[in-house]
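Can you keep this structure in mind? I'll have questions shortly.
Excluded from the complex is one protein chain; the other protein chains are retained at their positions.
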Amino acid sequence: MSIPAAVAHVEQSATTDAVVEVRGICKKYGEVEALRNIDLDFPRGKLTTLLGPSGCGKTTLLKIIAGLIEPTSGEVRVSGRPVSGPGPERAFVFQDFALMPWATVMRNVAFGLELKGMGKAERQAIASKYIAEVGLSGFEDKYPHELSGGMRQRVGLARAFAVNAEVLLLDEPFSAVDEQNRRKFQEDLLRLVEKERKTFIFVTHSIEEAVYVSDRIVLLSRRPGRVSQIIEPKIDRTASPDAIRRDQGYLDTVEEIWQGLKHYVD
Amino acid sequence: MTIYGYRVPMMASLIVWCLIWELVGQSGVMFLIPPLSSILASAVTMVQTQTWQAAALITLHSFVIGMALAILVGVTLGVLMGRFKAVDDLFGIWVNIFVSAPLSALVPVLMILFGMGETTVIVTVFLFAVWIIVLDTRAGIRHVPTSLIEMGRSYGASPFALYSKIVLLAALPEILAGIRLGLVRGVKGVVIGQLLVSIIGYGELFELYSRSFDMENFWALTIILFAAAMLMSAAIEHIEKKVEYYAGVR
Partner (left out) sequence: MMASSHVNGPVRAVHSPAGWGLGLGRLFARYPAISRILSLGLFFLVWEIAGRVPISYAFPTFLETFYAFATMIADGSLISAYGSTLQPLIIGIAISGTVGVVLGTVMGLSRMAEWLVAPLFIVLQSAPMAALIPLITFVYGIGLAAKTLAVIMLALPVIVLNGYKAVRNANPSLVAMCYSFQGTRLQQITKVIIPDASPVIFAGLRLGLAAGFIGVILAELLITPTGIGDLITYHRSVANYAEMYAAVVSIILVSTVTLAALEAFEIRVLRPEKRRG
C-alpha cells in the first residue's frame, strides 16, 4: 500500500481472495487530476462501497473498473486478468437507469443476453427469473415510463443480474429514487447480496446507506481522489432492518465516518 | 474533426465545397454553374450598381417592417396565450395550423388584397415569421416557474413589475429562440413574396437575371442573400448564448 493515510480497523491483507484488484490507478482530465495512485482489493462475495464527497472521483473509479473509462495509468485486474474494456464477468447498474424507453421491462432485462446472441425463449426465461427476484413480476410488458423511479432501478438491477456476472458495479443506484423506496430497495439489495453470492462494488455519497449495506467501506478523499480510510462496519446483519438502523455499532460507524468527512464539506 | 491532432473548425469544410464548385464551374459541364471566382467578381461589381442597392434597400425595408410587426404581435400574443387560457383556446388552433401550413399558397391572395407591391411582401414576411414567435413565447411564459412568480407576488411586485422584471426576462431564452427561427422564416418569406410579386426588389432582379440566363449575377445575388441570412442567424444565436446560462438554472 502506497497510501500513507490512516487505515483504520483493517490491515488490507494480501491473503484475501480478491476478485478485483486495482493497482496504481491514476486519472487525469487534461490538467485536472481526478484520481491519484489508487490501490485497492475487492474481496470476493463482499459488498464494498466507495464513499466520498462529490467530486472525489468515486464514479470515475467505478467506471474504470467497468472498463467504460480508460485510466491514465495503472491497471485493473479481474480474477487476475487485466481489464481493457467491459467484460462478461462484470455488469454495471447505471445511476440514471439507462433503460431503453422503447423496450418493455422484459426486453430491457434480457438486453444483455440479447446482445450475446442468446435465443429469445432462453433469454426470456432467465429474465423472468430475475424480474421475479427483484419483485417486478407482472410488470414484464410495461414500459419504463409506466414505472416509478424505484421500479425502474429494479429493472436495471435485474438486467445486471441476468448476465450472471461475478462482479456487479452499482453507480449511485438509489440517487434518483425517493427516500421511502430507497430504504425498501436497500433492504432488498441486502437480501439479494445474501442470495446471489456475488461481489458488489457500490458507489454512494450517503453515509447511512454505505454503512447500512456494506461489508467494507472505502473512503475517498476530495480531488485528487485517494484512499483515505477503509472501514469494516461490525453490524449484525441477521437483525431486522429496523433493529440495524438503531444498532449502536451502526450509529457509531456513521458518526465516525462523518467526523472523517466533515472537513471536506465547505 | 481533427487532422494530425489539430482541430479543424467545422465550417472550414465549406471551403472544400467552394473549391469543388470552382472546379465544376471551370470545367464548364453545366452552364448553370459558373466558376465561383467569376460569381464573386460579378458580386463585387453588382453591389456597386444603383439597381442592386435600390433592390437591396427595398428588400431590407420590407423585411425589417415585416419582422418588427411579427415580433411585436408575436410576443404580445404569445404572452397572452401563455397567461390566459381563454386566449390560448381561441388562438391555439390557428397558430398551430399556420406554423406549418404552406403559406406560399396564401401569397396570391395577398397579392390581390394588398396589390403587387411592397405591402404584400411585408405581409408575407409577417405571416411567415409570426407564428413560431407566438409558439415559442407562449412556451417560454409557460415554463416560467410558478415559484418565481409567487416570489414576485410575495415581495409585493405590481402586475406591471411582475411582467417586465420577472416573467418576460425569465422567458427570454425561449423568446429569443423564437425570434431567431422567425428571422430565418422571415428571410424565406421576403424571398418568396418578392419572387411571386416579381416586380420589386430582389425578386425583380432574380427574374431579370434568370430570364436573361445571366448566371454569374444570379448566383451573386443568391450568395449575398444566403450570406446575409447566415450572418443574421449567427448574430441572434450569439445573443441567445448570452442568456442561455440561466435557461438551465431557473
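Going in written order, the chains are labelled A and B, and every chain counts its residues from 1.
We take it that contacts are C-beta pairs under 8 Å (C-beta built on N, C-alpha and C of every residue); 3 or more make two chains touch, one makes a residue touch a chain.
Keep in mind the model is a prediction, meaning the values are calculated, not measured.
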TODO: Quick one: jot down which shown chains the absent chain touches.
DONE: A, B
Open item on the list: For the chain left out of this view, which of B:E22, B:E118 or B:E174 touches it?
Closed with: B:E174
Open item on the list: Can you say which of B:V24, B:L40 or B:L225 touches the chain missing from this structure?
Closed with: B:L225
Open item on the list: I'm checking contacts with the chain that's been left out. Which of B:A43, B:A56, B:I132 or B:V167 qualifies?
Closed with: B:I132
- [ ] With the missing chain put back, which residues of chain A would touch it? List them for me.
- [x] 66-68, 86-88, 90-92, 94, 96, 98, 100-102, 111-112, 114-116, 143-145, 163
Task: chain B residues touching the omitted chain (full complex) - done: 1, 8-14, 16-17, 30-32, 89-97, 99-109, 111-113, 132, 135-136, 138-140, 174, 177-178, 180-181, 184-185, 187-188, 190-192, 195-196, 206-207, 210, 213, 218, 221-222, 225-226, 229-230, 233-234, 237
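To be clear about the criterion, only the chains that are shown with their structure count from here on.
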TODO: Could you grab the centroid distance between chain A and chain B? Build each centroid from C-alpha atoms only and quote it in angstrom.
DONE: 51
